[in-house]
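All protein chains but one are shown in place.
In order of appearance the chains are A, B and C, and numbering begins at 1 in each one.
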Amino acid sequence: MSLRRYTVMRFIQLLVTFFIVMTLIFILFRLMPGDPGVFLISPKMSEAAKETIREQFGLTKSIPEQYIFFIKNTLKGEFGDSFYYGRPVKDILFEKILNSIVLFTFGAILAYAIGMTIGKIIAWKRGSKTDTFFTMVGLGFWTFFPPWLGLILIWIFSYRLDLFPLGGMITPDVWAFNPTLSQKIIDFLHHLALPLMAYVLMWFAGSMLIMRNSMLETLREDYILTAKAKGLKDKVVRDKHAARNAMLPVVTSFSMSIAFSFGGGVLIETVFSWPGIGRTIVDVTLLQDYPLAQASFMVITLAVLIANFAADIVYAYLDPRVKY
Amino acid sequence: MGIIEIENLKIYYKTVKGYVKAVENVSFNIEKGETMGLVGESGCGKTTIGMSIMRLLPRNAKIIGGKIIFEGEDLIKKREEEMEKIRWKEISMIFQAAMNALNPVYKIENQILEAIYAHENISKKEAVERVSRLYSLVGIDPRRAKEYPHEYSGGMKQRAVIAMALACNPKFIIADEPTTALDVMVQDQIISEIKEIQKKLQMTMMYISHDISVIAETCKRIGVMYAGGIVEYADAIPLFKKPLHPYTKALMNSFPSIKGEKKKLTPVPGEPPNLLNPPSGCRFHPRCSKAKSLCRKKAPKFVEYQHRHFVACHYVG
Amino acid sequence: MKLIEVTDLKKYFPVRKGIFSKSDKYVHAVDGINFSVEEGKILGLAGESGCGKTTVSKLLVRLLEPTNGKILLEGEDIAHKKGKKLKEFRKKMQMIFQDPYGSLNPRFTVMDTVAEPLIIQGIGTPEEREDAVAKALDIVGLKSPEEFLFRYPHELSGGQRQRVAIARALVIEPKFVAADEPVSMLDVSIRLGVMNLMLELRDRLNLTIVFVTHDLACARYMSDEIAIMYLGEIVEIAPTEELINNPKHPYTKALLSSVPIPDPSEKRKRIEVKGRVSTPIDPPHGCRFAPRCPHVTAKCKKKDPHNVRVSDKHLVACHSFKS
Partner (left out) sequence: MKIIRGKSKTWDLFIKSTLGKVGLGLLITFAIMAVLSPIWIARNPQIYDPLTGKDPNVFGSIPPTMAHPLGTDQLGRDLLSQLLKGSQIAFLVGISVGVFSTSIGTLIGLISGYYRGKIEIVLMRLTDIVMTLPLLPLLIVISGIFGRKDIRMIVLVLSLAGWTLAARVIRSQTLTLKERPYIESARVSGASNMRIIFKHIAPNILPLTFLYMTIGVTYAILTEAGLGFLGLSDPTISSWGMMLQWCFMSGYTFKALYWMIPPGLCISALALSFYLVGYAMEEIVNPRLRER
C-alpha cells in the first residue's frame, strides 16, 4: 500500500474518531440533570433571545433530532455565543488555539530535538557518568509536577533575576503605542521564553528516556555490527544507522502521549497566564461558560487527533516497512 | 607464511556470574587463497574468533592474550582509527543472520555504496556500476539494488550481503554461518555461488559453521573447535579420512547422512561444558571415552602430529 | 494396522485484508493430502519452509481444524470433533515442538509441566501423578527425577528441556505423537541423543510418530517412510531407502541433490532448479512444481497430477512418470 493510500485511510480513521468524540460530548452534556438548554442559554438573556437559541440549536426537538442539530452545528463551527465574552465562540477559539499552537509546536519540536539528541548520545556511551547523570535528570524532570516547575522557573528567572516577564503573552503597554514589527516580535519572544522553557523541560525527558532505551535495543541489531564492520566512523554508525532506526519508537510514543501532553499544556498555560486554549478551558469552566467550555474541549480533541495523524504519517514516511 | 596467523589467542567475557573463558590458547594460520573452515557446536567460540579478527567483539569481551597477525602486523595492537581503515577494505565479513544484517530503512544499493565510499574516493557513477557488477556476480538482477531489504527473499538478502562483502575487494573474508537460516536448496545455491566466487577471485576465506557437511563441501582446511579451543586442524581430506582427536571422531559420527549405509549412530555422552567453569586439563575429558588421569590434570599441547595436521590430545592415535 | 489415516486433508487460511472485511483469497497451506501410518511406525514429513508440513502436524493433533478431509485415528474421524469428544481423544495424541526454550512455561516447574496433561484430563490422584511424572522422566533419560522435579526451565540445558518436553508428551501414554522439527534447534551432539531416544521409545512403547523436518538426513535416520511436501501437497511418498535411492519426482530429486554430504572426497551431482517457490495464495491449476520443473510439459500446467504407483508403497504425483 502506498503512503498516499495509507494517509487517506488514516484520515478516514481520524474523522470516525472525531465523530465518536462528538457523540460522547453530546451524551455527556445531556447526562446532566435538568434542561440541556442551560449549556447554551445564558441566564442573562431575554426571553425572546432564549427562544431564538432554542430554535437555533434544536433544543425544542427530540433527542435524536437534537443530536443531528448538534453534529451539524459542530461541523459548521457553530457553538453559539460565549456567556462571558458575549461574542461567537468560534471567533474567540480561533485566537486562543493559535496561541496554543505556537507554544505547543515550538515546545514539542525543541523538546524532541533536544531529547533525542541527548538520548542517542547517552545510549552510545551507556554506563558512563554522562549516561547516569542525564538518566537521573531525565527521570527527575519526567515526573516533575508541571505547574510547580513553572512556578520555580518564574521564581528564579522573573522574580529573582528579573530576566523575563511574570506571565502573559505580550506587554499591553508596548503594543498600545504603535510598535514596530521587530519590537512586537522581541516582546513576544520575551514572553514566550519561560513557558517554552517549562514545556521543553517537561517533555525532553520523556523523549530522551525512550530514545535511550530504543537506541539500546537498536544497538544490538546485526545491521549495527555490519555498519561497524564496514569501517564506518562511530558517529556515522550512531547517527545514520542506530539513531535513524531508534527514532521510530520515539515517534510512536509521541503520537501516544500527545493527549497527555495537552493536559500538561493546560497547567503550563495557567501558571504563565498564556492566553491559549488550555487556560481558556479552565477559566470558562470556572465561570460556567458552557458553550465555550464545550467547544474548547472539542477543539483540543481535534488538535490532538490532528497531531496524532501527523505523527503517524511521519512514522509511515520514516519506516519503509509500513504497509498496512 | 599465512595471510593471517593467530597465536595463542585467549578471550574472556565478563558477566555477572564471572568470566566466561570463551577462547583459550587458539593458534592457526590461513594461507593466501585458501578456504579455512571452523566447525564446532554453538558456544564453542568460533564466532568470537571471527569477531576478534575484525576487532568487533562485544563490550564485555576482553582479549587476554595472543596475537592476530594480518599481513605481518598484529591487529590487536592497532588503534581504532587504523582498524576502521582495515575493516571491509582488507577484511570483510558475511554475517550469520543476513536477515538482520541489512538496515531496514535504507535501500540496499545505498548500504553497499556507503561501504565503498568509506574506503575509496571514486565517483558515484563508478560506484553504482560496481554495485551492479557485484549484483550480477552473485546472481541478482542489478535493477533490484534500489529496493529495500524487506522486499527481498531470504536467499536474495544473503546474496546481497555477499555482494556487499565483496564491495571493496577485500583480501580476506570471514563468512559466519552464511547459510544457516536458509532452506536446503537455497543453501546449496549460495554455497556453490560462494565457492565459484572464491575460485574466480582467488580469495582467502574463513568459513564458520556448526554443520560439518557444509564445511566438508566448502573448505580445503578445517579446524575443529570444542569448548573454546581448536582440538584438531588439518586438510579436509585427511581429516575426514583419519580424524585423530576423539571429539572430531565423535562429531563426525553424530551426523546422519543421506549417502551410504544407514547405520545407528552413537552420540557423545553428556553435554558441552559451561565455560564459566570449564573442566580442568583437557576440556573434553569428562565426555571422552579414552580419558585417563593425565587428561584431567594437564591441558594437552597443540602439536603438528603429521605434516599440516595439528591435534591437541595426550593420546593421539 | 493403520493407526492414523488421512484422506484429502485441506487447510486454507483466509488472507486478512481490512478491518471488517475478510478477503476472498486463501492461503492453501495444505491442499488435499493423503497418507496413513501403521501402528508403531515413523513417517517423516519433509520439505522446505512454507510447504505446509507444520500445518499438517498441527492438524493431526487438532490444534487446527481442517477445512476439508478426514483424519482417522484408530478408525474414528477426529477432523471435526469438538469439546468433550475431542478432549477424550486428546489422551491418545501429543505433540513435541521445535523450540526447547519456548515449549516449557518459564513459570512452571518440571513437575508442573509434566503433570499438566494428567491434571487436565483428570487422571489419577496427586500421588499417582507424581509417580507417573517420575516414571516419564526416567524413561526420557532424566535419571534421579527428584533432582529435576522442582527445577524451572531456565535451570535446564537445551537437551534437558527437550527431554522434559518429551516426558510431558509421554506421561498420558499416547498412541500417536506429532513431532515438529524436534531436534533442529539442538546442538549436534545433543541432537543425536534425542533422536535415538525417540527411536528407542517407539520400540519400547509402540508409539506411532509423524516426524516433521526440513533435514532429509534426519528424516532418513528417523523414519520408516518419507513423504516429501511441496506447496501444500505431497509430491512423493515411499519407504525411506526407496525414496532416498530411487526418487521419481523431479522435486524430490532436486531436493536430495542439494543436501550437503559430510565427506569432502565425495562429489555429488547437483540438480539446479530455477526460480523460487511460488505463492500458496490461490495457486493456479496444474502441478505446483511446473514453473520450476526441468521436465515441464504443457499438460503439467493445465492438469493436476494424480498419484501414480511406482511400487506397492511408493507413490509419486507427476505426469511425466508412467508406471
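What we mean here is this: contacts are C-beta pairs under 8 Å (C-beta built on N, C-alpha and C of every residue); 3 or more make two chains touch, one makes a residue touch a chain.
Note that the structure is predicted; figures quoted are calculated from it, not measured.
Among A:106, A:144 or A:188, which residue is in contact with the omitted chain in the full complex?
A:144
Decide which residue listed in A:11, A:94, A:155 or A:175 touches the omitted chain of the complex.
For the chain that is not drawn, the touching residue is A:155.
Quick one: which of C:73, C:93 or C:243 touches the chain that's been left out?
Of the listed residues, the one touching the omitted chain is C:93.
Touching the absent chain in the whole complex: find that residue among C:6, C:73, C:165 or C:209.
Per the contact definition at the top, the residue touching the missing chain is C:165.
Given the full complex, what residues of chain A touch the hidden partner chain?
Residues 17, 20-21, 28-29, 31-32, 39, 126-127, 139-140, 142-148, 151-152, 154-155, 159, 213, 216-217, 220, 256, 258-260, 262-264, 266-267, 270-271, 278, 281-282, 285-286, 288, 290, 293-294, 296-297, 300-301, 304-305, 308 of chain A touch the chain that is not shown.
Mind pulling the chain C residues that touch the left-out chain?
19-20, 58, 61-63, 86-87, 90-91, 93-95, 97-99, 102-109, 112-113, 116-117, 120-121, 150, 152, 165, 168-169, 172
As a convention for this text, only the chains that are shown with their structure count from here on.
Distance-wise, how many Å sit between the C-alpha centres of chain A and chain B, to the nearest whole number?
Whole-Å distance between the two chain centres: 53.
Using CA atom averages as chain centres, what separation in Å is found between chain A and chain C?
Using C-alpha averages as centres, the distance is 55 Å.
Which stretch or stretches of chain A touch chain B in the complex?
Touch residues, chain A against chain B: 221-223, 225-233, 241, 244-245, 318-321.
Can you list the residues on chain C that touch chain B in the complex?
Residues of chain C touching chain B: 48-49, 157, 159, 187-193, 195-196, 214-218, 220-221, 240-241, 244, 254-266, 268, 270, 272-273, 276.
Under the touch definition given earlier, write down the residues of chain B that touch chain A in their complex.
54, 56, 83-89, 92-93, 95-97, 100-105, 114-115, 118-119, 148, 150, 164
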